[in-house]
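Removed: one protein chain of the complex. Kept in place: all other protein chains.
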Amino acid sequence: MNTANQRLFNQTNKESKLVEQEVRRDDIGFGTKLTDSRSRLINQDGTFNVVRVNGTLWDRLNIYNRLITMGWVQFLSWLLVFYLTANTLFAGVYMLAGADTLKAADEKELYGPFWKCFFFSSQTLTTVGYGHISPDSFLTSSIAAFESMMGLLAFALATGLLYGRFSRPMAHIRFSKQAVLAPYLDVNGLMFRIINTRSNQLINLEVSVSMSRVEPKPDGTPFRKYYALSLERNKVSFFPANWTVVHPIIEQSPLYGCTPDDLEQSDAEFLVTVQALDDTFIQNVYTRFSYRFNEVKWGQKFRPMFDGNQQSPIRLDLDKLDETEDAPLN
Amino acid sequence: MNTANQRLFNQTNKESKLVEQEVRRDDIGFGTKLTDSRSRLINQDGTFNVVRVNGTLWDRLNIYNRLITMGWVQFLSWLLVFYLTANTLFAGVYMLAGADTLKAADEKELYGPFWKCFFFSSQTLTTVGYGHISPDSFLTSSIAAFESMMGLLAFALATGLLYGRFSRPMAHIRFSKQAVLAPYLDVNGLMFRIINTRSNQLINLEVSVSMSRVEPKPDGTPFRKYYALSLERNKVSFFPANWTVVHPIIEQSPLYGCTPDDLEQSDAEFLVTVQALDDTFIQNVYTRFSYRFNEVKWGQKFRPMFDGNQQSPIRLDLDKLDETEDAPLN
Amino acid sequence: MNTANQRLFNQTNKESKLVEQEVRRDDIGFGTKLTDSRSRLINQDGTFNVVRVNGTLWDRLNIYNRLITMGWVQFLSWLLVFYLTANTLFAGVYMLAGADTLKAADEKELYGPFWKCFFFSSQTLTTVGYGHISPDSFLTSSIAAFESMMGLLAFALATGLLYGRFSRPMAHIRFSKQAVLAPYLDVNGLMFRIINTRSNQLINLEVSVSMSRVEPKPDGTPFRKYYALSLERNKVSFFPANWTVVHPIIEQSPLYGCTPDDLEQSDAEFLVTVQALDDTFIQNVYTRFSYRFNEVKWGQKFRPMFDGNQQSPIRLDLDKLDETEDAPLN
Partner (left out) sequence: MNTANQRLFNQTNKESKLVEQEVRRDDIGFGTKLTDSRSRLINQDGTFNVVRVNGTLWDRLNIYNRLITMGWVQFLSWLLVFYLTANTLFAGVYMLAGADTLKAADEKELYGPFWKCFFFSSQTLTTVGYGHISPDSFLTSSIAAFESMMGLLAFALATGLLYGRFSRPMAHIRFSKQAVLAPYLDVNGLMFRIINTRSNQLINLEVSVSMSRVEPKPDGTPFRKYYALSLERNKVSFFPANWTVVHPIIEQSPLYGCTPDDLEQSDAEFLVTVQALDDTFIQNVYTRFSYRFNEVKWGQKFRPMFDGNQQSPIRLDLDKLDETEDAPLN
């Protein structure tokens, strides 16, 4: 809720206490009713745990988005499938138009009319056009003219998709698999650790952490509540190495006095959002992560990721991200 | 009006009350004079209801923008038209240069000189270049060299256009066709509902709603006035499912005490702007919508879009977006 | 100077009055020393009136930027020049390698060895490759293999440049050729008018206006001073039609009590910056403009750009942008 709104409602003569209360509630978008599901709100890959049904076919396919976000093996396989399918279809069309009107330089045709059409199609679609097979009738010439134009467009699409996949802003940030509840100065703190796995420079990092848990209303019915957790530091200008994000459990913290059992019974989940600027392309990158109650280790702390000796340049060992050791709580 | 300005004018000794009043008026860009038109300010596709006349031809054509925003069928048709036209034109040029200087491997030429030139042109423009027809004079060689370069550029353009069309930031947000005026806690509220129709993740959603209506000046002349409507919540971090945007009609609301007749007589229109971040490409997306007085249902509320049982993952039925049911107002 | 800084200096015990004064001066980047030049600070195309000398050749050429910002005719001419030059150079190389090792299907060669090499080069560079001329020695085959790779890269470059030129964010905002000093409510105002010449939707427009003029220091030496001019309205959410930007000349204005002669003698220039969001691609666009003292008409006001009758949709006549009429000042 923005300041303007808040001001507006503050000026009111408290006409509707219920409205005022609702305005102040500030949920982050999941609503209050998800109390029985006992499943994550945010999956570990950052997607929301919701499925859409119905809607238009085009929306459900969401082709461009899928082709951009799928893995490289899957993407290249789809390209190959598309290429083979297109050539097979066009080969079929050339067969219908008469395979004999595709004149081959050397008509021994060891591999029969279908494959002659298929290979002619591939040479047309890719615009390689050797010419040892060439269209010799009005009909096949027309089809070939159309196919080569389709080839250009398909090429254009592939160019766009490849560029889109490569240039897509992605935070190559890895989160420690588990959060810890460790001693922190003279209190305790909820901590997790993040690293930049790439040599790209990330700057202006911002982290925000929310806790979501199920609580009973005054009348006893459960509802889901959200808390923003204050951090020791929620912004750094530079991210040269690793960063241990710390929520100090002082008296104001909703975690103050909590036990592991409390977290489990209230179905607690810690929602993390990281925003940064990748300065190779000056792109904002975002990433989400979530720790559920059973992904928090109590009485453990993270081991340093740097080599012991302070040489120059400093060496950061990425494989130590998840290493923890016992640490008695305060 | 920004704070700096406001401060400046506050410091004045109120020299010009009229200026001060005008500075505070804060219209959103439509001005005060559109009082008789009795037509929408914002069309339902988000465009403004204004037509430009005169101006330069280039500005009026606005080719790139049109090619990016037109539908796919229209776009592909234009590409085909362009391809056929270009080939026809170049075929004409080759005819002028002498069709007989395009030497065909097999000169039976079932389809006559024009089509020989046409197909040679298509093979040159797409750079497929089979070679069973080839230029055999200085003139036709020169034209072909020029045409193949044009082909490269046209290809480049098509690549850019296709990429531009696909990567264009678009909020695939659907608004409920009608707004409702429904009971809300212990008061009433003006509500509409939005969903993300795609599986892309949208984050950091912000909604703003303005009401525009015609009111009489002290001297009785009508002028158009604008109100920002305060919302229960105008920002959410996550948009996993649907969101019902609510303007609570408390005493401060310009809608307080309004009747459907009031809205109609003042030609009321509710202007909605939604901004979000699509995190596939970390692009800001914007969308506009408007509800006119006759698109608000009084005494109706939205039906839930979730399936009754809380399974996991949660299922959101997009087809229920517009479903409402009777709800007596407070 | 940002608030943090300002606070810091406010907390000081005023140790250095000179530093404090300098910190508050807030020039916008041109400095105080340009007092004799009697020429514009900002050209009417928005560029700064400064010339760089020396620096590295690469920086001075600034090729990519030039190819993106030059006009279309110039750009296409450069492409043609590049294509002809590249083909001529490669033709030379093939001549050196032996023109007779490029075997032509039909060796009558009406146009001699150079042109055979030239056209072969063009067919290789564009990858059209008819094959009626083909490389027949190791050396020419190697050169052709290299040239076709160069062709691919040149093609790639052209694609990028064309896309860059088209997708470059540009505010198609036209400023009225002259500003006016017109009556405004019960005072006067400095006004100019802007329109969006395209059918693209521009939203979230912000305008800022500074005045720069030469003033004498206490000791009489002239220096250039800058003033931010407060506006009736410096931000609108929507820009459906035209917008008349108004600086009301109230007592706080640095223009209060000024005469046309004052402006001329102090070499006054009004610097305008407009920022907006083009919502076709959700791109921020910026544009600058400047009015010098002799481009302000005193006692004139702008004529409306709308047709008289309020039909729907509203018709905006872009050709009326510069039309003004007499208006006696308050």
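We just call them A, B and C in the order they show up, numbering each chain from 1.
Here is the rule we go by: a residue touches a chain if its C-beta (ideal position, glycine included) is under 8 Å from a C-beta of that chain, and two chains touch if they have at least 3 such contacts.
Owing to the predicted nature of the structure, the values given are computational and were not obtained by experimental measurement.
Residue in contact with the omitted chain (choice from A:F90, A:F155 or A:F270): A:F155. Looking at C:Q44, C:T88 or C:S137, the residue that reaches the missing chain in the full complex is C:S137. From the set A:V93, A:L139, A:L316 or A:L329, the residue in touch with the chain omitted from the display is A:L316, counting the whole complex.
Those residues of chain C that touch the chain absent from the view are 1-2, 4-5, 8-9, 11-13, 15-16, 18-19, 22-23, 26-31, 34-39, 41-42, 46-56, 59, 62, 64-65, 68-69, 103, 123-124, 127-131, 134-138, 141-142, 144-145, 148-149, 151-153, 155-157, 159-161, 163-164, 168-169, 210, 273, 283-286. By the touch definition given at the top, chain B reaches the unshown chain through residues 127, 129-131, 159. For chain A, the residues touching the absent chain in the complete assembly are 79-80, 83, 87, 105-106, 110-111, 115, 118-119, 122-123, 126-132, 155, 158-159, 162-163, 166-167, 172, 184-187, 197-201, 203, 205, 228, 230-241, 243, 248, 250-252, 277, 279-282, 310-319.
Here is the rule we go by: only the chains that are shown with their structure count from here on.
Of all the chains, the one whose CA centre sits at the greatest distance from that of chain A is C. Fitting chain B to chain C on CA positions gives a rotation angle of 90°, reported to the nearest 5.
Chain B and chain C, compared by their mean Cα positions, are separated by 26 Å.
Between the Cα centres of chain A and chain C there is a gap of 37 Å. Looking at chain B, residues 123, 127-131, 155, 159, 163 sit in touch with two or more other chains.
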